[in-house]
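Below you'll find the structure I mean.
For this view, one protein chain was removed and the others were kept in their places.
By letter and in written order, the chains are A and B; residue numbering begins at 1 in each of them.
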Amino acid sequence: MEILGDLSLGLSVVLSPLNLAWCLIGVLLGTLIGVLPGLGPAATIAMLLPATFGLPAVSSMIMLAGIYYGAQYGGSTTAILINLPGETSSVVTALDGYQMARKGRAGAALATAAIGSFVAGTVATAVVAFLAPPLAGIALNFGAAEYFALMVLGLVASVALARGPVLKAVAMVVLGLLLGTIGTDINSGEQRFTFDIPELADGINFVALAMGMFGIAEILTNLDHEATRKPLTRVIGSLLPNREECRRIIGPILRGTGLGSVLGILPGGGAVLGAFAAYAIEKKISKTPQAFGQGAIEGVAAPESANNAGAQTSFIPMLTLGIPSNPVMALMVGALTIQGIQPGPQVMSEQPELFWGVIASMWIGNLMLIVLNLPLIGLWVRLLTIPYRLLYPAILVFCCVGVLSLNNLTSDVYLMILFGLVGYVLVRLDCEPAPLLLGFILGPMMEEYLRRAMILARGDMTTFVTRPISLALLLLTLAIILVLTLPRVRAKREEAFEEVA
Amino acid sequence: MRHGLVAAVIATAVLGAGSAASAQEFPTKPVTIVVPFAAGGPTDTVTRLVAQSMTGTLGQQVIVENVGGAGGTLGAARVAKADPDGYTLLLHHIGQATSATLYRKLSYDPATDFMPIGIVADVPMTVVARKDFPAADMKALIEQAKAEGDVITYANAGIGSASHLCGMLLMQALDVPLTTVAYKGTAPAMNDLLGGQVDLMCDQTTNTTSQIKGGTIKVYAVTTPERLPSLPDVPTTVESGLPDVQVGVWHGLYAPAGTDAAVVARLEEALQAAVTDPNVTQRLAELGATPATAETATPAALEQLVTSEIARWRPVIEAAGQYAD
Partner (left out) sequence: MLQTGGRGSPRDIAAGALFVVIGCAFGWFAQDHELGTPNRMGPAFFPTVLAVMMTVLGTVILVQGLRRPGEPIGRWPWRAILLVLGPGILFGLTIRPLGMIAAVPLLVGLSSLASRQVTAAGLVLSALALTLFSIAVFAYGLGLPIPVFSRLLGG
């Protein structure tokens, strides 16, 4: 097979000592910035870009890619340990990962995240290698109508994220959608709900919102409980998942990988949906859905696998079409251009060493990550034995500096603090923040795609049902709503479901 | 003890302020160039290239700080209000001139609150279409547009973007309103163009050259007075009978108004060295940008460009009635 020859060409490129070293530097740096909340791969790669000019194109791409998926690995660490998701992708991991940590299973949660990420990385590398060109075609066939249908599906599925009353979860999704409308409307250029504050013109920063609602609100909750109970467990417990847990995570990892791989290809929001969708599916098919949100190991395995798979397959549009699907990929395009390589359809045929070298490096990099990270788990878990009165000021410092580093705007610090208060009040009123965050992410995209679909269809609403992919997605949504309202399923989730009427 | 520490810091700070450096020895500490866009964009890349070279000339670190948001006006406002000591500079593109009209509630004046240092580079644009769009050349496109009007869809990367500016010019030159479809940035717009979901757009050569060469999109014209070395077969808008459709994403370096002339001269010198540094010019060329020359990387040239561009875009934007606030 030709592809095996291509892959061995790629491996021969990566296995040179120089490229191996750059790969290692990339994943190490990626893990570090992933662990530090707020600091993301995009800013790090941008700062390092000039330093890569002197490197061969392949080496610089291998290192920059390493930073990207290394950060995905590291991002789950703070989400699990201190309920601080620094990136969109780790919000879902925080739900059950943090609950596991509270129960002394932080080690198992971190190990599950690492193993899930590795399996996902391996499978997704194969997907990129074997299926990149045909899959790229899918991304092109996704027009505004299809994206809108996908967003509707994601929102309906998101209700499954809630561990509390369903009605409040729906209200939180709507609140998230409303918060997402703050900022400049892209169609008219009008500024909505900004009250002439220029810092709000681009909307509320997601990281400020997520770190406030999760991280800061959690500090307040813990300090409130300080007097009555121990805020964080001192029991470390076993560092690795036990045999039973290992058996339980196989399915979620594989399903999460599949879902993440497919959604990761879609530019503009696909990758974000992967983790949410994977979690929702596991909760739906689980025999014990009530365990989700209380520290279910499946709830860590599935979204982490989906994240990492999506991170890997998001390279497909960039490598095959020259279209960046997220800000990090945009930087990669920049890095290639500066090297004199125009990213686009010709890269695969004109630069086979580069194309296959980067793909092979993804698997080598994932291997490095698991070898590096499994031993680190012991160290991370030990952090939890630090008394909480010393730990939370440190969390505050990292949140403040991290959120400031995003745009160098102090307004982001104030927003984070404000949402810390809002998040705490909502938690006290039994409203979970996770559905709000999903609504916030999807809201602006939903509106954008809906309005664009209507413009392109000249106001013809039937565009959503006459386009086959869109129709299929909407039918799937309808099926989920039906399943949700079937009495049998409702009986199974009785305490999670409240009567509406 | 903590209070002691704070007091000591403040005391040292006040004493330190007395020994401010004079213009002759500028710079005595790192210089910050504010890029009013997120890290990694085309403007950020141009800035980092130039900053690297200027670091060598000035003998002090030149740091790039990304202050993104509100179409570049947040970062520009930061520099407009910064101390005019030459240690906080702005590298902005054509948006510096168009923001004067696009934003009606700007907290600064792009024309008077800055001291121009020099032009940095210019990125030309191309008028492109989906690959199965019927019109074969610009002439056919003009005819089709006149016949079909708003049946044709035009993609832009958001209000105030270069593609939006180019679209306004194009529609005014054709005297036909096309259906405008707004995107967040050029990447999703290009994705829909490749997928055949929209018909037309204007984009920087940085993004279009490889797609044009790969045959995945159709090109009608470049928006420059002369043909480009990288796309020698593509006619200019002037050749195609649309001489008014001229857009380039030019970049300029600015200091806050009131900066000492000697400091500006020193910065101009470093900018001149950067735009003539073969390392920088070669990288800029690979990005599809035309570096400024010794004649254009000067305060006078940038001042004249800003003034003329503000005057040129004001009627275009006002006629379209599209504002960003």
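FYI, a residue touches a chain if its C-beta (ideal position, glycine included) is under 8 Å from a C-beta of that chain, and two chains touch if they have at least 3 such contacts.
None of these values were measured; they are calculated from a predicted model.
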Hidden partner chain, touching residue among A:Ile219, A:Ile281, A:Ile377 or A:Leu438: A:Ile219
For chain A, residues in touch with the removed chain: 33, 36, 39, 44, 47, 167-168, 170-171, 174-175, 177-178, 181, 185, 187-188, 190, 192-193, 216, 219-220, 223-224, 226-227, 387-390, 392-394, 396-397, 399-401, 404-405, 408, 410-411, 413-414, 416-417, 420-421, 424-426, 428-431, 443, 447, 450-451, 454-455, 459, 461, 498, 500
Residues of chain B in contact with the chain not shown: 1-2, 5-6, 9-10, 12-14, 16-17, 19-20, 29, 32, 63-65
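Operating definition for what follows: only the chains that are shown with their structure count from here on.
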For the chain A and chain B complex, residues of the former touching the latter: 42-43, 45-47, 49-50, 53, 139-144, 184, 186-187, 189-191, 196, 198-199, 201-202, 267-268, 317, 321-325, 327, 330-331, 334, 337-340, 342-346, 407-409, 448, 452, 455-456
List of chain B residues in touch with chain A within their complex: 38-42, 44-45, 48-49, 51-52, 65-71, 73-74, 77, 102, 105, 107, 153, 158-160, 179, 181-184, 187-188, 190-192, 194-198, 206, 209-211, 213-214, 216, 283, 286-288, 322-325
